[in-house]
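All protein chains but one are shown at their positions in the complex.
When the chains are written out, they are named A and B in that same order, and each has its own residue count from 1.
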Amino acid sequence: MLTIEGLTKTYKTGDKALKNVSVSVPSGQVVGLIGPSGAGKSTLIRCINRLVEPTSGAVKMGDSDITRLSRSELRRARRRIGMIFQEYALVERLTVMENVLSGRLGYVPFWRSFTRRFPQESVDKAFALLERVGLGDHADKRADALSGGQRQRVGIARALEQDPELLLVDEPTASLDPKTSRQIMRLILEICRERGLPAIINIHDVVLAQDFTQRILGLRAGELVFDGAPDALDEAALTRIYGEEDWTAMRRRSGDEEPEHHSEREMVERLEGLA
Amino acid sequence: MPVATIDGAPVWRHRTSRQSLLIWFGWLCLVALFVFCWQVMTRDTIWAFVEDAPRQAADIGSRMFPPRWSYIERLLLPLWDTLNIATLGTVLGIIIAVPIAFLAARNTTPSTLIVRPIALFIIVASRSINSLIWALLLVSIIGPGVLAGVIAIGLRSIGFVAKLLYEAIEEIDEKQVEAVRSTGASGAQVIDYAIVPQVLPAFFGIAVFRWDINIRESTILGLVGAGGIGLQLQASLNVLAWPQVTMIFVVILATVVISEWVSAKVRHAII
Partner (left out) sequence: MTTTTPRVWRRPPILIQDKRWRIAIYGGLVLYLIAAMASIEVDWVRVYTGLERGWRFVQGFLQPDFTSRWSDISQGLVESLTMTVTSTVVGVIISIPIGIGAARNLAPLPVYAVCRAIIALSRALQEIIIAILFVAMFGFGPFAGFLTLSFATIGFLAKLLAEDIEDIDARQVEAVRATGASWWQLVNYGVQPQVMPRLIGLSLYRLDINFRESAVIGIVGAGGIGATLNTAIDRYEFDSAGAILLIIIAIVMVAEYGSSTVRKWVQ
């Protein structure tokens, strides 16, 4: 259970990125966070594990308030929060296996990580996860030798290696082609379902968000302007989040008269567009 | 590009009158500065010596050839010392330079207000002072010998290595650092997993490059008593044994060429 109360972030430049955002995510729920660029999506996600230091407000996981933790307590809290990044953010010059094992850094002392002697169960888990994301044979390749989709799979494995209780996902599909995007989203969703893992997915693609998440949050200029089921995201809601735009055109493209089939159909359309 | 109007007709000019005037004034200042510096510098120059220089050059040239080839036997041990001074000095310099680079890089320094300026000052101080000056000082402090040479080369290398390394650290991809930090890694682990892999190729390149420069510099440290082949050079110059001096120049030249070749090969293999 994640509870965010009155979260506010004002940058040094005076920009108000978040204004009094309150929301709670029950365990097992996958939430899509949408909004225009600069609405504060990225800041919100980073305030949860304090990669960005919030100005005021509280972020509670269980009973503890993450915003009040000391540095070592924060490290312990961070290892329970897995994060998947835009453009993968793998350490390019390390091997795939080292990247996955870096998910254990919060659990092992420095000498173990420095000598790359991780406990056997961590190594077993890493191998199992690589197998799970379909990269069993790539353990000793360098991360920069992989394709975009493969790199994001490594990013997912790294986050899961942490044994997280919450997944933060920042634009996971931003630099992937449409087909790979859907595969990655599906993989993230499957894994969340398998583990009953709650997730907050920051995503700019409204269609993907509607297809894959159970609940959608809409952020505009640092304020929460929509919170509801994917079906409730109608034109009025979209206009509230993004401003005036011809939504029917976008809907037509996504084929919203047939919600059951639209993902496949849209995929075909997009693939045709690619070819 | 401005268009001026002269006698009612538009005339294209490369620059406005004001701009060209300023540029001419700049050149004039440069020429005046040069003439002034030249006169100050040559105030005490004895032109008779300068006019005599071609004759002197011919005289020295005739004494320098042929080189005394047999002298090479006495140069092998100093050459070994020279190599050691360069290598150990590079190692010493690197050991000190690495932590300083991390203290000086904007994204890894513990404090921008106090620690970073100190680290930057150490870098500038080390870079401004040539290894020969360091050697001069060290010979006077700890006595002549190879050790003074090693430390002199090490002190000079600190600034060079640390400057290039901290620039490399500042250029790393911060997203990778953020990703490793988000796993709950400690500061040392972030350096080990996110920063070191990114700067390692640059580091090897810098180290080999500096080693190559240090070979050059260590050949002449002996002039002030800090060991190596320069000691032989100094001794030969003192007794005006020009054929030996030529031989030493040949050996130094060969060493420099070989070390340049080796460092180019190694850098190529690493990067």
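The rule we apply is simple: a contact is a pair of C-beta atoms (placed from the backbone, for glycine too) under 8 Å apart; a residue touches a chain by one contact, two chains touch by 3 or more.
Quick caveat, the model's predicted, so the values are computed rather than measured.
J.: One chain isn't shown here. Among B:Pro110, B:Gly143 or B:Gly187, which residue touches it?
T.: Checking the options B:Pro110, B:Gly143 or B:Gly187, the one contacting the hidden chain is B:Gly143.
J.: Consider the whole complex, including the chain that is not shown, and state which of B:Ala9, B:Ala53 or B:Val239 touches that chain.
T.: B:Ala53
J.: Return the single residue from A:Gln29, A:Thr43, A:Thr67 or A:Thr95 that touches the missing chain.
T.: Among A:Gln29, A:Thr43, A:Thr67 or A:Thr95, only A:Thr95 touches the chain that is not shown.
J.: Touching the left-out chain: which of B:Ile95, B:Ile114, B:Ala188 or B:Val257?
T.: In the full complex, the listed residue that touches the missing chain is B:Val257.
J.: Quickly run down the residues of chain A that touch the omitted chain.
T.: Against the missing chain, chain A presents residues 95, 97-98, 116, 118, 120, 123-124, 126-128, 131, 139-140.
J.: Kindly note down the residues of chain B that lie in touch with the hidden chain.
T.: Touch with the absent chain occurs at residues 30, 33-34, 37-38, 40-42, 44-46, 49-50, 53, 56-57, 60, 80-81, 83-84, 87-88, 91, 124-125, 127-130, 132-133, 136-137, 140-143, 145-147, 150, 200, 216-217, 219-220, 223-224, 237, 249, 252-253, 256-257, 270.
Everything that follows uses one rule, which is that only the chains that are shown with their structure count from here on.
J.: Compute the distance, rounded to whole Å, between the mean C-alpha positions of chain A and chain B.
T.: 48
J.: Touching residues of chain A toward chain B in the complex: what are they?
T.: Counting only chain A, the residues touching chain B are 49, 51, 75-81, 83, 85, 87, 89-94, 98, 102-107, 110, 113-114, 155, 158, 162, 168.
J.: Provide the residue numbers of chain B that touch chain A in the complex, in ascending order.
T.: Contacts found on chain B: 173, 175-176, 178-186, 188-189, 192-194, 197-198, 200-201.
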